[in-house]
Structures are given as C-alpha cells and as structure tokens.
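With one protein chain held back, the other chains of the complex are shown just where they sit.
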Amino acid sequence: MAEPTLRHHLGIWLTLLALLGLSIASAFLELGEAKAFVTLSIAVIQAFLIVTFFMYMRKAAPVPRIAAASGFIWLLIMMGLILTDYRTRPEDMMLGRLLPEPAWESPPQGAVPTPLAKNRDYGNPAAIQPTPDSERGEGAPSKPDTSAGERVYRSVCIACHGQGLMGAPRAGDQAAWEARSKAGMETLVSHAVNGYQAMPPKGGHPELSEQDIRGAIGHMLSASGISIPVRGDRQD
Amino acid sequence: MTYQSAIPTRPDTLEQPASQFDSLAQQHQADTLGMWVFLASEILFFGGMFMAYTVYRTAFPAAFEAASGHLNLGLGGINTAILLTSSLTMTLADDAVVARNRRATAIWLALTALLGTIFLAIKGIEWREEFREQLAPLFGRPFVFPEPHTDQARLFFSFYFALTGLHALHLLIGVVLVLVMLIFTLRDAPHLDAKVIIAGLYWHLVDLIWVFVFPLLYLAARHG
Amino acid sequence: MTTVPITLPKNYLNQDYTLWSWLTTIDHKRIAWLYLVSITFFFFLGGAAATVMRLELATAPGDVVESETYNRLFSLHGIAMVWFFLVPSIPATLGNFLLPLMIGARDMAFPRLNLLSWYLYAIAGVFALTMVIAGGVDTGWTFYTPYSSLFANGQVVLAVVGIIVAGFSSILTGLNFIVTVHKMRAPGLTWMRLPLFVWAQYATAIIMVLATPVLAITLLMIALERILGIGIFDPKMGGDPVLFQHLFWFYSHPAVYIMILPGMGVVSEIITCFARKHIFGYDGMAFALLAIALIGFLVWGHHMFVAGQSVYASVVFSLLSFIVAVPSGIKVFNWAATLYKGSVSFETPMLYALGFVGLFTIGGLTGVTVASTAVDVHVHDTYFVIAHFHYIMVGGMVMAYFGGLHFWWPKMTGRMYPDVWGRIAAITIFIGFNLTFFPQFILGYLGMPRRYHTYPDEFELLNALSSAGASILAAGYLLPLAYLLYSLRWGPMAGPNPWDARGLEWTTPSPPPEHNFDRIPIVTQKPYAYDVPKRDSDPA
Partner (left out) sequence: MPGTDTQESIALLPRASTLAERVDAQFFTLLWVDALMVVVLFGLIIGFAVYYRRGTLRNRVSNAPQTRVEITWSTALLLIFLSIFAWSAHLYVEASSPPKNALEIHGIGKQWMWKFEHRGGQREINELHVPLGVPVKVILATQDVIHSFFVPAFRMKQDVVPGRLRVAWFTPSRVGRYHLFCAEYCGLDHSRMRGHVVVMERNDYEAWLAGFTGTESLAAQGEKLFSQYGCIGCHGPGSKVLAPGLGGIFGKSVPLAGGSIAVVDENYLRDSILAPEQQVVAGYQPIMPSFAGRIDEADLMRLIAYIKSLSAPQGAP
C-alpha cells in the first residue's frame, strides 16, 4: 500500500475547501427548511473525509474504527431518543410556545411588594434570593435577602429608572447620578417622596415607606458607582 | 498483520518499546486505540452541547435564524478554511515525521500552530465585534436585539459563546500540543513518530468539531 | 495468634517506603492503594452525612439540624457517595490492582495516565472538600435546573468543577482498561477465556468513556449559566429544564451501571471459588454484562415519567427499561445455578457475595416495579425509589466491594484478616442494611417524598425503625476498617493462594512483585477450572 503522497493529501484538502464553498453558497439559496439538512450533510461528508484520510482511518485496525464510530453512534442514540420526546409532545407542552408570565399574585396592602421577576434584568442570579412574601404564616426564618433597597428598586423604580424613561436618571448611568448626588441624599429622598418633575410622589407607590425609598436610592447610587456621605443618623 | 496502526513501525527502528509492551507495534496500536477512545469521549462531550442547541433550534427556528444573521459569515468562512488548511499541514507533518525528515516536520508543525493562532485571532476579532454590538449576554451585560425574538436570540448567543468558547479552548490546547511536538522534533525525542501522529489525531478532532459548529451556528441564517 | 512478621521477599509494597515513591509510582498495584485510601475517606465522609440525616429523620419535626443544613447534608451524601466512592470504588481499586494480573500483563497499557487519573481524582477531592468547607451546595446530587442554575446560592460552581474533574479521571481509567484488555492479554488468553471480572471491568470502561463526557458538558453548562449569567436552561428565555434532565440522566443511568457491573464481576469470581465449581453459563454471563452496558444507554427516560416528558416517550423508555432488566435476571439465575452441585463453604467473601445476590435481586425487582409507568407516577420521588436504589448501591455494590476487598486482601497485602470477625461484620451489615432500607419501601408507598427535612407524624414509626437499622449498619461498616488495619500488622502470612482459587492472579506470590510475572504465562483453558484438582505446575 503506497504511502498516500503529497498530491493525494492536497487533493483531499481541495475537496474539503470546495465542500466548504458549496456549504456557504447553499446558505444564500432560498432552501428554507432543507437548508439545515444540506449544510449538515456537507459537514458530514467533510468529517468523513477528514476521518478516513487525515486521521488514517482508511487502513486502521477494526477496533479503533469501532471506537471512532461509537462516538458518533452514541451521539445519534442520544439525539434520536431526546428528539422522540420533543417531537411527540402535545401542543400545550411544545417548547416553541412561550407562555405568559405565570399569574403574579397582587402584593397585599402594606407589604413590601415581592420582586416581580426575580432576575428580570439577568443580573448575577446568585446574588438575589427570593424571600417568601410576608403572608406565609408559619414564620419560618426567611432567608436574609441581600438588600431591601435592591428589592424595592427591582419591583418599583425599575419601571422608569431601568431604562431612563421620562428623563429619569438610569440606574448605572454615572454621569446623571453624579450631578444629582451633589445636592446630597436628603434632597434626593425628598424629591422622591413628594415627587419631582415627571416623577410621581413615591414613584406612584404611596404604600412605600421613606425607608424603602432611601434604600432604593442607595441601591441606584451604588449601581452607578457613587457613594455619597450621608449626614445625620437615618442610615438605611 | 493485514492492518497497521496509524503509526507505521519501520523494521529497522532501534527504539525499544516501553517496559509493559512486548513489541513496538503493540505499543503503537495501543497508543492509537487509546487516542481514538479519548476522541470518542470528546465527540460525546461536544455532542451534548450540539444536542441542546439542536433541540432549541428546532423549537425556535425563526428566532435562531434571525440571531444567526447577526454573525459575521465572512470571518466564519475564512476561519473554517484556515482550520481545514491546518489539518492539511498537520497531515504533511505526519508524513514528514514518518519519512524521518525532521526539518520538514518542524516546518509543517510550526505552520499548523501558526494557522491555529490566526484562527484564534480572527475569533477574537469576531467576539470583540459582537461585544461592541451588545450581542453578548455575558456577565449580565445588556443584550440588545430587535423584538420579537429578544429572549430566544439571547439563548442563541448564549450557545454561540459557549460553543465557540469551548472550541477555542480546545484549539488552544491543540496549539500548545503542536508546539510541544515542535520542541520534541527539534530535540529529536524518542518515539517521535508516535508522538506527532497522536497529537495530529487530536488536532484533526478539533478541526472536525469546527466543521460541525460552523454550519450549525453561522449557516442557520437566511442570507441573500 | 500473633506471629513474628518475617521479612517478605522483594515485592511491590516493601520495594520502597518513601512517600515520594508512593506519590510518583506508576505501578498499577500502588495506584490501586492510593485510590483505596482516598475513596475510603470519602466513603466515611458520605457516611457521616448519612448518619446525621438518619438522626434528623428519626423524628418528624426538624429538630436536629436546620432545613438549610439538611439540604446541604443530603447533597453532600449524594455527591460524595456517587462520584467519590461508588463510581471509582471497584474499578479504580480492585480493577486497577487485578486487571493486569488477571490477563497476564506487567502493567496497564498507559501507567503514567493511570497515575494522572488518580491525581485528577485527588484534585477533584480537594475541590469537593473546599465546596464542603465553603458552605456546600443544597441542590442535591442531581443539580436540577432552574434551581441549581438560577436560585441556589450554595457553592454550585465549586461542586460542578470538582465533579467534572472526577469525571475526567474516570474517563481516563476507562480508557486505560479498554486498551489494556484489547492489547495486553497473555498469549492464549482469548476473549472467551477472560475471567468475568475482566469482562465486567471492560463493560464498565465502555460506559465510563461514553457516558461521562455528557455529564461533564451538562454540568459545565450549569456552571456557565452561573458564571457568565447566560441562560441555557433558563425558562424565561425559552430554555427547557426538562432538557437538562434528559442530558443529566443520559449519564446518570449508565452511571448506575458503572456502579453495579464491577460488583457483578467480583461476585462471579467469589461464588465460583467458594462453591468450587465453574460458572454456570459463562457465555451468557459475558453477553449479559455487555448487554447491560449497551442497553443501559437507552433507558434514562424512566427517571422522567412525571417530569413533563411526552407520554409516548415515557412508554418507549418504560419498554426499554424492562428489556434491560432481563440480562440482570439472567445473571442472578446463573449465580444461583452455579451453586448447584458445588461444594459450598461460607468464608467472609462468600457471605458478602450471597448477600449481594439476595439484595441485588430485591433491588432489581423493585426496579422493575418503578419502571412500570403507572406505578411510577405514584412512587416517583418518594422513599420507595430511595429504597430501590440503595438496595442496588449499598445492598449490591458495597457488599460486592467488601466481598472483593476480603477475597483479594491476602493477595494485595500478603496478610490474612481474622475470618471470624469478617463473618460477624458481614452478617451485621446484612441485618443493619435490611432494617434500614426495607421500611423505606413502605414509607415510599405511603407517599413520603424524598429529600424531606420534616414529615407528617404518621411516617415517624417507620422512620425511627429505619434510623435504628442505620446505626447497626454504621457499626457493621466500622468493623472491617478495624480488623483489616489490624491484619496489616498482626495478620498471619497468607500464601500465594489461601483460597486455592483459580486465576492468573493467584499464580503470583502475594504480595506480587512489581513486574507481576517473571515469565508471562500461557493460558490454555477456560477460567474457573475448579472441577479439575489443580496440579502445582498447572499455570491457571
């Protein structure tokens, strides 16, 4: 068996590049559903060429061939059985149909509203642990959540300060908060409590305590990388 | 023996097999089989992520198509060509080491490592571009994508970064392996042919994985 | 009977006493010892967690530990036992030690890779211990998303990295076994003359190599979700937690076969030796081992009958699960038939082996009960399932591990353990085990869910009984630790073949020299030739 010569390898290499070109070209044709099939079968042919010629499988012993084949066969077993599950699911369990958020119960009067969507803005998930809302009677020790201010921010202030609607300073926007922080924490708190320009008093949530609002402001400030000295005793 | 291992043993070799083997041929066959068993496990390792990607792509075809459209097909295509070429240079290195031509082996190995690093560089450029376009939902960064596919596009780009990141890591290991082989070649280490060919098998596998990653991620989009 | 320890001829143990020689050994026998010591540590770590859990569960209200601690305890028990004791136990210790000896080889195919595999296991152990010290995880060993990826705030990433590294270690062990069995058999040792222990390690190695990577990628995806904040199984982006369960159980069901197949190999060796009879249906047993390994990859869906899998898929998985139970049935019948017309003696290894066959039968039959879909809807995630898999893992695997340890202890150490104490320990473990886990079948049927820190009062009686049984079981496990260590120093010298067993490993002196065989033996007949009285010159 003559050693595969340089010309032989170059031939394989050019075929591979040609197949690559074909594969990319097929992406521009209007094949719709068949496109995935075409591109993947080209990939399989390329893989076959690489394995048989570049990886010496053409003249290998039967056992390494079985070892190589078993990798792919087990992959097909896994795909086959998992896709059987996804293919035979009834309509309401289809993965494609996303359901509306499950019904949030409305927070009862007076309680700090539970975080509406725990990690709506996909912050670091580990930081925020949902605390059971207050009406669970048994008084089991609720987990110490990270900061009350952050929870208030996520449930209320985020509506405007999340995206910076109506001129509200966006949480995390250092410049906006830098200017405002110069006036000192107290003015910020009073603006927030009795309303300021487009901001309704207490952000439209009259049941919020001043304590909650101070905490939320503190969170927004720290999110924007600013810490201002708080005069006086009322430290949240 | 009607078949040989990937590593042809030359009758006039002076090298002694390792202590636990009886003959050099037995050792080379064992090395080849051992490498192929490892490659089978690597195929299944990446297979798990391909599996998850396939399930989501069949569930959200439109969203994944839209998201895939934001990838840079040009750079992706070039990268695939580079990796296929590096497979060629690796094979030529194997031929050279079997033909005991140390100088040619060193050149082809260096070329393979170079092509690998170019691939990683281009990949880096692509990633930087996507980070700038706010298409990278990593570390809680904002992810901007036109409605109505925002959530599923975030899923696509999660897979994009996971798959290409994992492949890049394996390619990096491959480049280091090829450089180590280069050093062995320059220092004419014993069992050189076995070492270079086995490292070559790993390199080809990394190329093989990219051959599947490219169409799954880049060619999902509706172009033209 | 204290005997003066005479100096043994040069062997793999007394060749070099320095710590460096142990930490850099590439001798498969010494690596087996490294594994033996490290998995014993994790066995007792997991056992300690189990003891506190049983103390907690003895009473209905949660009064021993907080529920937070309890959740971390059962997670530690699961992780430590599954990945740090059961998966490596027989393959990495007895397998590493005996495989080259049984097939007439001087060492594994890749001895340095073997040592690397132990170092990876040690690094994984360090990760696991840091995870425990840093607070542990409370996700259970199954890491179901979205709890593990989005809500748990334990050390999930540390645990996941530890398990991935341990998985990589078991891939390397599996790879080593496959190549060794293929390429290093003694002349004349064809496949159909291999001892069943070697067949069992080979089948286990196939599963290790093909299943563990999927576990690695699945847990890696969880780690990526937590570190990078991307969402792969996050339901808000359309991710599907059931997909995680598919990928997780694709590994975890074959993993339970990784745990039980080596046990079957050990039991076949022990029963033939102490019944002085060749195995009944050698071809059937070897075929059954491979069949379990291969079909074992098709059945994982029976863990997800109620998880939101489609009804059609559940029925398909249930059918496949029934089919995979048949080879196990064949094996149990063959073991029983091996005893027929044998001449049976009841040393410690035999007690463990018979205990294995009995308890594995109960475990296997309850497995069939759990595989039938309608019944599983009721008993899934209850203590019925806990009892089922403990009958297989503890009743089967740990009994076989102890049996094998006692059977080959003279070969590994050159010393004999006190057999009387061995039998006492075996019987204590058998009684303690049944007292602990049989009440849990009833609890499961009554509907007590698993992983419950507190439970309604009507389950208290059975739980108290189970906790009592657990104390006997714990005592039973401490006995072997004591007398085996005792035998190391004061045990009488065991000759090369104290049980007069057949098999290549018994033709070497005990403890064997580092290069195993002076002259590679030539195999001429099938294994277990117990009917023919062995002549000294006969090699096997």
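For reference, chains read A, B and C in written order, and residue numbers begin at 1 within each chain.
Rule of thumb we're sticking to: a residue touches a chain if its C-beta (ideal position, glycine included) is under 8 Å from a C-beta of that chain, and two chains touch if they have at least 3 such contacts.
Computed from a prediction, not measured in an experiment: that's the story for all the values here.
Only one of the listed residues, C:L23, C:M192, C:V326 or C:L488, touches the absent chain: C:V326. Contact with the chain that does not appear here is found for just one residue of C:Y452, C:Y486 or C:F517, C:Y452. If you put the hidden chain back, the residue from C:N11, C:S372, C:S471 or C:T507 that touches it is C:S372.
Annotation: of C:R30, C:K236 or C:H406, C:K236 touches the absent chain (contact as defined above). Here the missing chain is touched by one residue of C:A48, C:V64 or C:A336, and it is C:A336.
Listed for chain C, the residues touching the missing chain in the whole complex are 62, 67-68, 70-71, 138-140, 142, 144, 146-147, 150-152, 235-236, 238-242, 275-277, 280-281, 283-284, 305-308, 311, 314-315, 318-319, 322-323, 325-326, 329-330, 332-337, 339-346, 354, 357-358, 361-362, 365-366, 368-369, 371-375, 377-382, 442, 445-447, 449-456, 458-459, 461-462.
As a working rule, only the chains that are shown with their structure count from here on.
Ranked by distance of CA centroids from chain B, the top chain is C. Just count the C-beta contacts per chain pair and the biggest one is A-B.
Once the centre of each chain is set as its mean CA position, chain A and chain C turn out to be 38 Å apart.
One finds 27 Å separating the Cα centroids of chain A and chain B. Within chain B, contacts with two or more other chains are made by residues 29, 33, 37, 40-42, 44, 47-48, 51, 55-56, 59-60, 137, 140, 151. Multi-chain contact residues of chain C, defined as those touching 2 or more other chains: 178, 182, 210, 214, 229, 231, 236, 238, 240, 243, 247, 250. By the touch criterion given at the top, residues 66, 149-153, 178, 182, 206, 210, 214, 225-226, 229, 231, 236, 238, 240, 242-243, 246-247, 250, 297-298, 301, 308-313, 316-317 of chain C touch chain A in their complex. For chain B in complex with chain C, the touching residues are 19-22, 26, 29-30, 33-34, 37-38, 40-42, 44-49, 51-52, 55-56, 59-60, 63, 137-140, 151-152, 154-155, 157-159, 161-162, 166. Taken in their complex, chain A has these residues touching chain C: 63, 67, 70-71, 74, 77-78, 81-82, 84-86, 88-90, 93, 95, 98, 117-119, 122-126, 129-130, 141.
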